[in-house]
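With one protein chain withheld, the remaining protein chains of the complex are depicted in position.
Each chain carries a letter (A and B) given by its place in the written order, and its residues are counted from 1.
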Amino acid sequence: MTQVATPPQTLKPSAEGEGWKARPIRLKIFGNLIAEVVHKGICMYCGACIASCPIDILFHSDNEEPIMRGTCAACQVCYYSCPRIELPVAEIEQRIFGRERTADEAILGVHIGSYSVRAKDPEIVANAQDGGAVSALMLYALEKKIIDYALVSGFTSREPWKPAPKVARTRQELIENAGSQYTPGGQIGGMAEIAVPNRSVVNFQEERLALVGLPCELQGFWRMNTHWIAAPKLGRNLVFTIGLFCSKVFDYQKMMVDYVQGTRGIDLGTVTKVNIKKNRLLVYTGDRLAIDEPVEVLAHAAREECNICVDYSAELADIAVGAIGSVAGWSTVLTRTPRGEDILNGAVESGYLEMKKLDPAGKAIKFLETLCERKRLRDPSAYIRHSSAFARPEPKLIALEAPTE
Amino acid sequence: MAPIVGKVRDAANSLLAYTTGLRHLFHKPYTLKFPQQRYAVEKGFRGRHLLHLDRCTGCGICAWICPEKCITIVQRGDRWFPEYFYGRCCFCHFCTDYCPEFALEETVEYDIAEYTRDRLVWSPERLAKPPLKKDDKYVFSVEGRRGASQVSEQEH
Partner (left out) sequence: MTTTDKPTQENTLGSPSPDEPGAQTLTLSVGPQHSGSGHMRLIVELDGDIILNAEPDPGYVHRGIEKIIELRNIIRSIPVIERPSIIDASNLNHAWVRAIEELQGVEPPARGQYLRCLLNEMNRIMSHLYWLSIYGVFLGHTTMFMWPLGDRELFIDLAESLTGARITYSYLVPGGVRRDLPQGFAEEAIKRTEYFEKRLDEYENIFFKNPLFTSRAKGVGVLSRQRAIELGATGPTLRGSGVEADLRKDEPYAAYGELDFKVHTRPDGDSYSRVMVHVDEMRESSQLIRQMLKKLPSGPVRRKAPIVVPRGEAYSRVESARGECSFYMIGEGGDKPYRARYITGSYRNMAAISAVLQGVRLADMPTSWWSIDYWPVEADR
């Protein structure tokens, strides 16, 4: 990872004041990220680099790309937080689940149970994408004080239907931000924008959070939390993550602005729901179904960055949620960790959700597995490594000479 | 008449001043007999830094943000760690705040006096030693003797 270099003969001592430049090794800067990830067309705009910057000088530009405003300190943290630089999946799964995958978890990833759920609260169901599972689980966790706030994907008032990370602390905020979007929203970047970890270690009441994200965004989060040079302190207070099933996302400009608003002439301010189901694009304005077309019309808007992703069912989440595998109005939920299982069962027992078990060998799960396998055909060799050759090296310490009392 | 009233009032006020002050003659003094008694700082006091060697990545943000540029990043095998020069440190603890790994911590140890300037340069190993504690309270390494806390008995 870092080349071991012999220190130059004239290393200046601390009293001279130039000590921060003293490392004679090739450091990774933000420019390396731009060259190796953004310009190579593999950046999914998850925002992990933005969240991990210790001096907060990275931002999402208007088209969601990471940009820097200010002077880079060459700390290498953003570089090693990026999941598209490298993603040691085995190491990460060891960290999340405590074990490797078994043979029959090869396609769906590590999981404990598979269910079909629907929220019991009618307002959540009315606003939600399918069964309202994400909103209901977050509401359960907020009201039972398992978390202090939820980082969900909602809209800013700047541009209609452009997703942005939002903090939700109340039921109203969850309902406002319910529903799926199909364009990237930089969810992990929101951890720095909104949930500023007060860096002082004294007197800081840290708030526990739960996170909703696409599989790539969760990859970014876990990469940030597992590499020894990245920024693990942002993940300290995470209680659980919810991942969403994802085949691909589309470019905001090309899909929403150019096609929906431009070609089809629908004002984005009136759109209430966007769904892609059974290979059809469905856009609702209020109760009316404004667009019902084959999804091939968006072929030009698909993001090529998604062509190297092989994670369909959010294999790095505590709870994975999606529509595939359930009937209309219900969501499929895969619990992957014991914590995820506890939260789902707790939500059911407390009356937030109704739940049906899904047979692991049944048609629904088989269909889900088919879609996962189809996504596995893509090529992730640019970044996925299955070794843990990147552990923290041991230092060679110098013994203290004079005994101080 | 008015000047006399003014003089009487002035005299009364002077007497009031004296008696108010004299009352304090019988109050307990608040003097601490240094070095046997020391000033107990508050819990959040910003003293010297404590370095967690297992967490530090050598990124150099602490050195970059230090207002007085007192930090040098030095090499220890494959790893790099900060070395502090306490001769210029103003104990603002921006380094502690901006460290991405929580590798730096604030301690309340403020008695870091030395007899020579070069001993004010604290190596990473010296920074990694936690301050002395007894029953979870910070104690000074010298108890009641004169001289700097950091300088051992033999070196005096």
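The working rule: contacts are C-beta pairs under 8 Å (C-beta built on N, C-alpha and C of every residue); 3 or more make two chains touch, one makes a residue touch a chain.
What you see is a predicted model, and the numbers here were worked out from it, not measured in a lab.
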Notebook entry, point to check: Which of these, A:I34, A:I57, A:V297 or A:V310, touches the one chain of the complex that we don't see?
Noted result: A:I57
Notebook entry, point to check: What residue numbers in subunit B mark contact with the hidden partner chain?
Noted result: 10, 13-14, 16-17, 20-21, 30, 41-46, 65-68, 90-94, 97-98, 106
Notebook entry, point to check: Please identify, in ascending order, the residues of subunit A that touch the omitted chain?
Noted result: 55-57, 59, 69-71, 192-194, 196, 198-200, 202-205
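Throughout what follows, only the chains that are shown with their structure count from here on.
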Next item on the list: Starting from the mean Cα coordinates of subunit A and subunit B, work out the distance between those two points in Å.
Entry: 43
Next item on the list: Flag every residue of subunit B that touches subunit A in the complex, lowest number first.
Entry: 43-44, 53-54, 57-61, 63-66, 68-81, 83-85, 87-88, 93, 96-102, 105-106, 117, 121, 123-126, 129, 141-142, 149-153, 155
Notebook entry, point to check: For subunit A, which residues count as touching subunit B in their complex?
Noted result: 2, 4, 7, 11-15, 17-20, 22-23, 52, 54-55, 73-77, 199-203, 228-233, 392-400, 402-405
